[in-house]
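The structure follows.
As you look at this complex, bear in mind that one protein chain is not there, while each of the others sits in place.
Labels run A and B following the written order; every chain starts at residue 1.
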Amino acid sequence: MTAFDLLDTQRQVPAALVIGGGIAGIQAALDIADAGFQVYLVERSPSIGGRMSQLDKTFPTLDCSACILTPKMVDAGRHPNIQLLTYSEVTQVSGEAGRFHVQIKKKPRYVDVDKCSGCGLCAEACRLSGRVTSDFNAGMAKRAAIYVPFPQAVPLVYTVDPEACVFLTRGVCGKTFKCKDACTADAVNFDQKEEMLEVDVATIITATGFDVFDPTRRPELGYGQYPQVITTLEFERLASASGPTAGRISLNGNLPKKVVFIQCVGSRDANIGVPYCSRVCCMAVAKQAHLAHDRLPGAEITVFYIDIRAFGKGFEEFYDRVRAEGVLYRRGNPSEIIRRGDRLLVRAEDILLGENVEVEADLVVLAVGIGPRQDAESVAQMLHLTQDVDGFFQEDHPKMRIVESGVPGIYLAGCCQGPKDIPDTVSHAKAAASAAMILLARTEKEMVPAHAAD
Amino acid sequence: MAFIPRVGVYVCHCGINIAATVDVKAVTAFASRLPGVVVSRDYTYMCSDPGQSLIKNDIRDLNLNRVVVASCSPRMHEPTFRAAVADGGLNPYCFEMANIREQCSWVHTSGAPTTQKAMQLVASAVAKATLLQPLEQRQVPTTPAALVIGGGIAGMQSALDIAEAGFQVTLVERSPQLGGHVGHLHRTFPTLEVTDDLIRPVIESVTHHPRIRVMTESEVAGVGGYVGNFLVGVRHGQETVEVPVGAIVVATGFEIFDARRKPELGYGAYPEVITTADFERLAASGEIRVNGREPKKVVFIHCVGSRDQAIGNAYCSRICCMVAAKQASLVRERLPQADVTVFFMDVRAFGKNFEEFYDDVRKSGVVYRRGNPSEIIRRGDRVVVRAEDTLLGEPVEAEADLVVLAVGMQPRADTGAVASLLKLSRSSDGFFMEAHPKLRPVDTAMAGIFLAGTCQGPKDIPETISQARAAASAAMIPLMRGQVTIEAATSFVDEELCSGCGQCASICTFAALSLHPTRGVMTVNAVLCQGCGACATACPSGAINVKHFTFDQVMAQIEVLSDFEVPSIPVPATVETAQA
Partner (left out) sequence: MLQIESRSFAREHELFACVQCGKCTAGCPMALKTKLNPRQLIQRLLVAGNGFDLEGREELWDCTTCATCSTRCPKKVNPMEMIIGLRGAFVEKGRVHPNVKTALESTFRQGNPLTMPRDQRGAWASDLSLKPMAEGTEYLYYVGCTPSYDPRVQKVARSLVTILQKAGVDFGIMGNQENCCGSEVRRLGEAGLFEMMSEENTETFKGLGVNKMFTTSPHCFNAYRNDYPKNGMQVQHYTQILAGLVEGRKLEFSGRLEKSITYHDPCYLGKHNGVFDEPRAVLAAIPGAKLIEMDRSRTKSLCCEGGGGRMWLEGTNPGLRLAQLRVKEALETGAEVLATACPFCLQTLDEAVKHLNAEDKLQVMDVAELVAQAL
């Protein structure tokens, strides 16, 4: 069978399942679909995009994250070979490489996806408009009970949050459904039910992503105690045009004048059970320090670090640039943050000076580490994957086979296997796609034995 | 029938990327009054689904026949909007972009002149749009085979994947054997496995694969053709074979920094000073001896030839921190009596299990001292490393009977030649440049040619394998699909004006122009032509034009820009921001 035979569109094509619609899942799905195979891309939140959609700019190019991500999201959404299943979850997997049988639960949005145009009138009208905490905005903004996570969502279709909606939680929404009334397309439908879908696939790619370290586990840093102490993820939302402050890096309306970044919060910390390095935070902080410098003219910006891991292409040069702009790098891992009067003080040793310092800050950004998802264990169980000592999915061999999972036919893509930045994630996802495509090509041959005889 | 342009103009806010600096509403209102424009809208993110829907709906409802989007660089979203326009039923070449971001909002400060510039750019794009012609893209079949240049771990892995997917692969390696640099490693971090055990099976698989043809002691002499249909000349000894392939993977690897370029470190002058590459061989030989004795004081130095603007290598070589840690741990293991010190600036132990390995190395008794040594001098039968211990804030002289320099990776000396051969670009660090540093790490500007491994930048073994497989995936796509789409914006010859002088052919780097055998005029091979426009400039008769960039179209743009009348600002905004 030659490649020319693949042009025959009557042929049966094997399919791949990609679990997770972040950049890893999107990239893997696009590659496989471009090669002519069928892909089911399952994403449990209402839109694909993942963590990258929460970022403002990406290092070291300072590309606008949404700008480089949305074309890929749109491509995935309109690709004839990709069946996008958002707001859905994989519930069961059985079988083996070449013939997995997968059960997928399509959660009810209570909105008809074919009718919804994404206009947003429902959200404006919702009784809980402005009262529901937005996870996408890292808890820093509010939305309605009917929502899209962000303006460039794919698909751009509203979803009712079953944990917030008064009707769904309490059985009644005043006299009338405000959302239904406001909708001019008759798209709101509270009769929608959960649907189960069963598909057969030849291969599975796990691209389920990561969660960040909870800094309350280091209480001496004051997260949760002082409102001026935030995480890098929260900073990213503040800096984003689609975020709670439309890109203005302000807290309670005030622009900070003294910003302190602290590296390695929840990484390189054997004491609290996270001894590994999270790989991206040195560069993420350099990028955020640059943004802070750019948008807060005259602000003093300090970064406290242990080592600066600027290892990738253009990274060292970017680190050089950020220092040249005037961001002050001080070696020393701060021990605690205290309040004195109305000032917040970061206490560290400036190791290179050999003296203790107390640096005043009106904004402290904690570079929180990358960790496995909260539910990584249940995903591992469902797919019979092994987790490594840190909870990430274990690769088959740490040097030679980092997309293979140890379960034949199931591949790993992106941060679910370990912390990575965007280019390494894209490479990893494409590598997983390559492995998947080999299996898909083989499966296809088996599916049409008649062709081989031609 | 005269063509009446019906142009739709869409001005993107790009969140605040454009809107914070350019008065997008004023630009939209201005555009609505340009000749040929029937609708002018602004929207927050034109590239998003609802943004694209605006275009599609207007094409349908308002019978638009030309579309202009004023937003970011075409390099970013031209394909996106072309696809949207095509979805809307219009030929994708009836679309023009005005770059009011990279060329306007991102390089100027907020104010009237910036908004006026954006207006100029939009007016110029509209002028061109009214002169655009629909063009057809063609499909051509692909050759179901690939060529991989370089037989190191990257090349081998790419070759294996493509071959396993069912395609024929030719693997070209200039040295007599496969394995590349990895073949010379003794152990790898952080597992400390015997490297040979890891690479040998790969070499075996490649050598015995039914669909991989390995050509060692061979070099690529020339590349012709285009994606899906390359013709590569591979020279082996005296003869050259022509290999037809659909995709090419470049995996030519790296070179080790020559430590003699840092004479103050004494490499080449003192036998006690060696590189990490030398150490690897020393360790593999079974005995670590210097000057006939086992060293008692071993010093490692990071960042030799990296992070060093003084010698023109500003970049980080990524792997050396771990290589030094690995070798330091080998010294501890094999010479338990020796003192081992590592001088560093930062310890970049970022990968999986790297930090834990670094912890183990320190716990084994290796002392890490922060400081980049300035020089090495001789003292008796030892050498002395002079550095500042910045953690103690004092200068130190560390005696050593073995100093290991962690030399960096650099682009191969022939990178420039290979780049010319394949029409590849290079990044500022000298390595091959990928099409986009975030989202397209294996593509190049040349369709069908992909990068794998350290030729694109320093990386370790798992990252190399990952990227090699990524390149394989990218290469497999046109091969599996069986066809590729050819760019339509190519040059064309007006045969009435052409004198057949051949100046265009002599300047064409893609060999796309040739003299017609009978008609005495030049003809363009539309498949080879990349639409660069050099021929159009060279032609003394003005007989060549590039489709989509014709003389008339470009002149229309220039005229608009030079005759531009600055409108008064603010312009009353009569247009509302579109709701999707």
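Heads up, the rule we're going with is that contacts are C-beta pairs under 8 Å (C-beta built on N, C-alpha and C of every residue); 3 or more make two chains touch, one makes a residue touch a chain.
None of these values were measured; they are calculated from a predicted model.
Asker: For the chain left out of this view, which of A:A239, A:V322 or A:I351 touches it?
Answerer: The one listed residue touching the chain not shown is A:I351.
Asker: Sort through B:H108, B:R213, B:R261 or B:R362 and give me the one touching the missing partner chain.
Answerer: B:R362
Asker: For the full complex, which residue in A:D200, A:E220 or A:E325 touches the chain that was left out?
Answerer: A:E220
Asker: Residues of subunit A in contact with the chain that isn't shown?
Answerer: 219-220, 264, 268-272, 306, 331-336, 338-340, 347-351, 354, 356
Asker: At which residues does subunit B meet the chain that is not included here?
Answerer: Residues in contact with the chain left out: 339, 341, 347, 358-359, 362-370, 389, 391-392, 396.
One rule holds in what follows: only the chains that are shown with their structure count from here on.
Asker: Quick check: how many Å separate the C-alpha centres of subunit A and subunit B?
Answerer: Taking the average C-alpha coordinate of subunit A and of subunit B, the gap between them is 25 Å.
Asker: Write out the stretch or stretches of subunit A touching subunit B in their complex.
Answerer: Within the complex, subunit A touches subunit B at residues 1-4, 6-7, 23, 27, 31, 34-36, 58, 60-61, 63-64, 66-72, 74, 77-78, 117-119, 151-156, 240-242, 246-247, 268, 270, 275-277, 279, 307-317, 320, 351-354, 388, 392, 398-403, 418, 422-424, 426-435, 437-438, 441, 445.
Asker: Using the touch definition from the top, list the residues of subunit B that touch subunit A in their complex.
Answerer: So the residues of subunit B in touch with subunit A come to 14-17, 20, 44-45, 47-50, 52, 72, 76-77, 79-80, 83, 87, 141-142, 144, 161, 164-167, 188, 190-191, 193, 198, 202, 307, 314-316, 318, 346-356, 359, 390-393, 427-429, 431, 436-442, 456-457, 461-463, 465-474, 476-477, 479-483, 579-580.
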